[in-house]
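Report on one structure; see the data block that follows.
Every protein chain except one is present and positioned as in the full complex.
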């Protein structure tokens, strides 16, 4: 029912969403988040990006997040696919899609999963700007976003 | 940049999302909600459904909602497509897709638009159950969802 | 004249989708409602206050106190259930 994947290849947004809702007429809502590579960060032009991760732990961390979402809300399927390796502006980096009978659950769970992913899944971005390569710094706003879900 | 449509034909979820993010490398997040027809409502099996609307007012109401979302949040595009006429279980009824630089805005605006649509856009569902046809009653939970956004 | 439209359950109950009414004496949406109620029978039931009725003037949701002008389009319908 749930699926977590880390891959270098692009993913097909439509396929992910269709797979999630396929053949389950009890699903009334699918909420999805797609994170895309921007060509600007911290005021600088970004040409390309490389995503490093911690193989093994990444999948475990994502599975733990998905499991927690499943415990917190009444859901009918979660998909998380995250790319690693080289990326260019406009490329989708991650998709989180959540299905449920009613929309409230799917919205909350989808935002919860991406908020937790941002602070708990071991991915690191390195971007190439006109001034050279640099590691992206973690955002305080992501810590704040995660803190909202504490209980 | 924004688009509102009421149509009898099915819509292509991928096309809507791709059109929204196409060629704008400043977009970092696309959040979308797809509402699907369920085969159960109020504990009864539902075979088919007919969606009636108030032509003219529907579009106006949706445009007003989209405009308000645009005023409240920093957004980079909104798409709302709602079907009318005959629908079957598993059919997508509505899609709301919102693009922004950062994810918080897109999540909030997407949920805002569907919450307002549920209480302000003149659509009415009539479903066919084993006991005959019946008009769907409005949900109190939808009023509560709308009330969250009052300011 | 004003144009009056009925939708969904109301349309079926009243067996009327639309009609034209004299605008004389129709100050507000409430005056229209009062005159419809006076027709009695199912009209009295629908507009008697027991079932929720929403209203729009010129395709914008309003409340009963809203003023009406000649040529306006007034609509009555149940709470909406789209999405």
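When the chains are written out, they are named A, B and C in that same order, and each has its own residue count from 1.
In this text, contacts are C-beta pairs under 8 Å (C-beta built on N, C-alpha and C of every residue); 3 or more make two chains touch, one makes a residue touch a chain.
Values in this document were obtained by computation on a predicted structure and should not be read as measured data.
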Since one chain is left out of the picture, which of the remaining chains does it touch in the full complex?
A
Given the contact definition stated above, which residue among A:23, A:71 or A:137 touches the chain not shown here?
A:137
Where chain A meets the left-out chain, the residues are 35, 51-54, 56-57, 60-61, 82, 93-94, 114, 117-126, 135-139
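To be clear about the criterion, only the chains that are shown with their structure count from here on.
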Co-neighbours of chain C and chain A - touch as defined:
B
With chain centres defined as mean CA positions, report which chain is farthest from chain C.
A
Cα centroid separation, chain A vs chain C, in Å, comes to 48
Would you kindly tell me how far, in whole Å, the mean C-alpha position of chain C lies from that of chain B?
26
Inter-chain centre distance, chain A versus chain B - centres from mean C-alpha coordinates, in Å:
23
What parts of chain B, by residue number, touch at least two of the other chains?
35, 114
Within chain C, the set of residues that touch 2 or more other chains is none
